[in-house]
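A single protein chain has been omitted; all remaining protein chains appear in their positions.
Letters A and B name the chains as they come in the text, with residue numbers starting at 1 for each one.
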Amino acid sequence: MTSIHSAVSAAGLAKRFGARPVLRGLDLELGWGSVLTLFGPNGAGKTTLLRTLAGLTRPSGGALHIAGVDAGRRRADVRHLVGVVMHQTFLYDDLTVAENLRFYARMYGLGASGGSRAAEVAEALGLGGVMNARVRTISNGMQKRAALARAVIHRPPLLLLDEPETGLDQDAMAALESLLAQHREGGGSAIVTTHGVEQGLRVGDRAAILHGGRVVYDGPADASEADTFRRIYAEHTGGEL
Amino acid sequence: MTVRMSLLGLSGGLMLAALGMTFLYAPTDAVLGISQRIFYVHVPLALVGFLAFAVVAVCSIGYLWKGSERMDNVAYAAAEIGVLFTSLMLITGMLWAKPAWGVWWSLSPQLTTSLILWFLYVAYLMLRAYAPPGETAARYAAVLGIIGFIDVPIVYMAARWWRDLHPNKVLGPLAEESALEPSMQITFLVSILAFTALFAWLLAERTELRRQETQLERMRYTYGQA
Partner (left out) sequence: MDERRAHPGASWWSAVLAVLWKDLLLESRTREIVTPIVVFSLLVIVIFSFVLDPNPRMVEAVAPGALWVAFTFAGMLGLNRTFALEKERGGMEGLLLSPVGRDALYAGKMLGAFLFMLLVEAIMLPAFSVVFNLPLLEPGLWLTIGLATFGFATVGAAFSAMAVNTRAREILLPVLFFPVAAPVIIAAAEATRAIYAGDAFADYGNWIGLIAAFDVIFAVVAAATFEFIVSE
């Protein structure tokens, strides 16, 4: 999954909705084997950035490459490279967890191996007990885990997680952290948005701050420097974490 | 600016000429009498309305192809003017139908097609109003602009097989040989030119206005809030 190209390379990336600019010339480089935590106030463009990286929205300007593929022009060719978790689960309430996972496994072209791959990710995320329950009937924490399982079913080299801690309990958070660590060791990369400083600095090896549609700070993440990071954040955004 | 001014002058001049010829030059129809003169307004409105929808379709394809905002502005403007012209065409048609056929409305192929066409592009304007603003509305409208225009000949076929009591068209593939006297033909042609020029002028004005609206909106974000 690693290559000479960086995982993400954005230069002057812009996105407008109608006349409203959300991303205003954003620059970002992310190599392989790295987890970037993205902080920023609401409305800074975090979700829009992830949606653009995921190929859900077309950039209005600038250049964006994912694993060397032009993600602005050839969005179809980056879809299998990314795994996405957003606020919504992307699961069907009236299908069981197993059915949901099998459906997405088919969509990602896993074919006959889809069933065993679904069982494998479910096992890793502690979903074994609820595989045959309808999504509607399981707890929010379990739904969130199932959403995560859905996102990684096709072994994407780039993970995009939008505030994944929302709705996750302690155990699930631990499962997510170990999944991210494994992912990184395997050479994969991830971008995680969050509001939790300690958590964010722990899972990431880099931390960036997004403000007004631009990356205003980008540096190494160190969980022991949370207070320093809070100060930096306040300097750049005028807000508090 | 100069282009729009000259289009205004051209359509104004042609419109006056068409009006004069309609009432002073063209002879009164032997069968239909004075009411036939509405023909010089009604049919050009229909033809130019249809031209407007063709412009919508072409610019919709152009917009989806190139993503150029200008194409979208032209498509939107053409749809508005097309609906205006088609509405006037339906009204003048009814005004003419009453003295000519004794009824306001009939389910002839042309009338049915025109009415469905009118609904199609009213739906187009509604879609633009109700869709999320910006690119989404533009993309949705472009898809409808293409689907709608492809639909028109199918609607016409269906309506034609369905009922056929409308007088034949005087132009185009279904034209009857020398249906009109030469003086009537000349008046008709001048009238078509006048309405086409009017359409071109309105289109240029409306497109420019849309461009300015978008620009103003952008400036509001750049210099205003945020």
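Some observations on this one:
The rule is simple: a contact is a pair of C-beta atoms (placed from the backbone, for glycine too) under 8 Å apart; a residue touches a chain by one contact, two chains touch by 3 or more.
As the structure is a prediction and not an experimental result, all values here were calculated from the model.
Put simply, the hidden chain is in touch with A, B once you look at the whole complex.
Only one of the listed residues, A:6, A:37, A:57 or A:237, touches the absent chain: A:57.
Of the candidate positions B:18, B:89 or B:159, contact with the unshown chain belongs to B:159. Checked against the full complex, the candidates B:13, B:33 or B:132 give a single residue touching the omitted chain, namely B:132. Although one chain is not displayed, its contacts with subunit A can still be listed: residues 51, 54-58, 75-77, 79-80, 82, 84, 86-95, 99, 103-104, 106-109, 111, 134-135, 150, 154.
For subunit B, the residues touching the chain absent from view are 64, 116-117, 119-120, 122-123, 126-127, 130-132, 135-136, 139-140, 142-144, 146-148, 150-151, 154-155, 157-159, 161-162.
Throughout what follows, only the chains that are shown with their structure count from here on.
Per-chain Cα centroids separate subunit A from subunit B by 50 Å.
Residue ranges of subunit A in contact with subunit B, taken from their complex: 16-21, 212. Against subunit A, in their complex, subunit B makes its touches with residues 133-135, 214, 217-218, 220-221, 226.
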